[in-house]
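For this depiction, one protein chain was excluded, whereas all remaining protein chains were kept in their positions.
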Amino acid sequence: MDLKQISEMQIKLDQLHGFPVSFLDQHEKYAQLTKDLVGLFGEIGEFSNIVKKVNIKLDRPLEYELNITDSEKLLREELVDSLIYIIRIGAILGVDLEDEMLKKMQLNKSRYAQLRRE
Amino acid sequence: MDLKQISEMQIKLDQLHGFPVSFLDQHEKYAQLTKDLVGLFGEIGEFSNIVKKVNIKLDRPLEYELNITDSEKLLREELVDSLIYIIRIGAILGVDLEDEMLKKMQLNKSRYAQLRRE
Amino acid sequence: MDLKQISEMQIKLDQLHGFPVSFLDQHEKYAQLTKDLVGLFGEIGEFSNIVKKVNIKLDRPLEYELNITDSEKLLREELVDSLIYIIRIGAILGVDLEDEMLKKMQLNKSRYAQLRRE
Partner (left out) sequence: MDLKQISEMQIKLDQLHGFPVSFLDQHEKYAQLTKDLVGLFGEIGEFSNIVKKVNIKLDRPLEYELNITDSEKLLREELVDSLIYIIRIGAILGVDLEDEMLKKMQLNKSRYAQLRRE
């Protein structure tokens, strides 16, 4: 399943749940985008808290109790939640994330190719 | 092109450019993941700075000079850069983002279906 | 009590608890700074999650249950936790936050004064 289809599924689900992705004017649109950005901060913050704990565990294995395998499961979940917000914000901005990623990767590829020639 | 293929392309590009996604031990892995998390913060911070400016422009249209159409172009670019970091971090954690997103969406769907029945 | 004294108290407490603020070399210093930055993100993420919920409550007062007074108490706590990380990071970088804030405020003051004259 491609990124475009996943985005469309997610957006339909959001609309069902009452989260709008189309707006009457710019004020409404940016008010929603700002709220979703705060939502994204929240998810990345939760991800960060788990990374913080894993780093403490790796620094002080005997003093600090933590099961890293369990933590990784949580990290994966928070990362997916972050991705969902990125896709929502992309829908608000009308970004074709798949298309833009391919363009960006193409751009980076030629940049690096040039660097290797230098 | 599906999310899995995009991820694989991005990772190949990263490896070419010297950014590792496989590691000798957990210390190395989480040191890299922590650095990429800081990279993600940077991109979302740049995105946030543009959102901040658009919000000021919408609040004070006459006092503040900003072309919102230009800002949206930049927002799209920063969002894609954020997505690239999410995909990189997903690769480090060995997440199948496509698979996990579909699972999460399925889970959310049944949650909302239940809410509507209540 | 001034910001300098508060910073010094916080740092003593951190050292007692085993969090270093002086380092053998730049690698060690930036490894710790990077970890504390991740900690800061965690706190601001928790703050963001509460702001997100308050915003939902204000948008849909009847559908969503939340006591805003309780949420504000939590927001204050998370803000203080964020400030503690800022002070820790400032100690690692050897910033005199009080001094730098006064300088920055002086700078902003003259900037605005100039704007008002124009």
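Note that the chains take the letters A, B and C in the order they are written out, and that residue 1 is the start of every chain.
The rule is simple: a contact is a pair of C-beta atoms (placed from the backbone, for glycine too) under 8 Å apart; a residue touches a chain by one contact, two chains touch by 3 or more.
Computed from a predicted model, the values in this text were never measured in an experiment.
K.L.:
What shown chains come into contact with the chain that's not displayed?
P.N.:
When the full complex is considered, the omitted chain touches A, B, C.
K.L.:
Have a look at B:K12, B:H27, B:K52 or B:K73 and name the one touching the chain we're not showing.
P.N.:
Answering carefully, the residue with contact to the hidden chain is B:K52.
K.L.:
Using the document's contact rule, name the residues of subunit A that touch the chain not shown here.
P.N.:
31, 34-35, 37-38, 41
K.L.:
Counting contacts across the full complex, list the positions on subunit C that touch the omitted chain.
P.N.:
Interface residues of subunit C facing the absent chain: 1-3, 6, 9-10, 13, 16-17, 26-27, 30, 33-34, 37, 40-41, 44, 47-48, 51, 54-55, 58, 68, 72, 75-77, 79-84, 86, 89-90, 93, 95, 97-98, 100-102, 104-105, 108-109, 112.
K.L.:
Determine and list the subunit B residues touching the chain excluded from the picture.
P.N.:
Looking at subunit B, the ones touching the missing chain are residues 18, 35, 38-39, 41-49, 51-52, 55, 60.
The working rule: only the chains that are shown with their structure count from here on.
K.L.:
Same or different: do the copies subunit A and subunit B touch each other through matching residue numbers, with over half of them shared?
P.N.:
Copies use mostly the same positions to touch.
K.L.:
Roughly how many whole angstrom separate the Cα centroids of subunit B and subunit C?
P.N.:
24
K.L.:
What whole-Å value do you get for the distance between subunit A and subunit B if each is reduced to the mean of its CA atoms?
P.N.:
Centres of subunit A and subunit B (C-alpha means) sit 4 Å apart.
K.L.:
Among all residues of subunit C, which ones touch two or more of the remaining chains?
P.N.:
35, 38, 41
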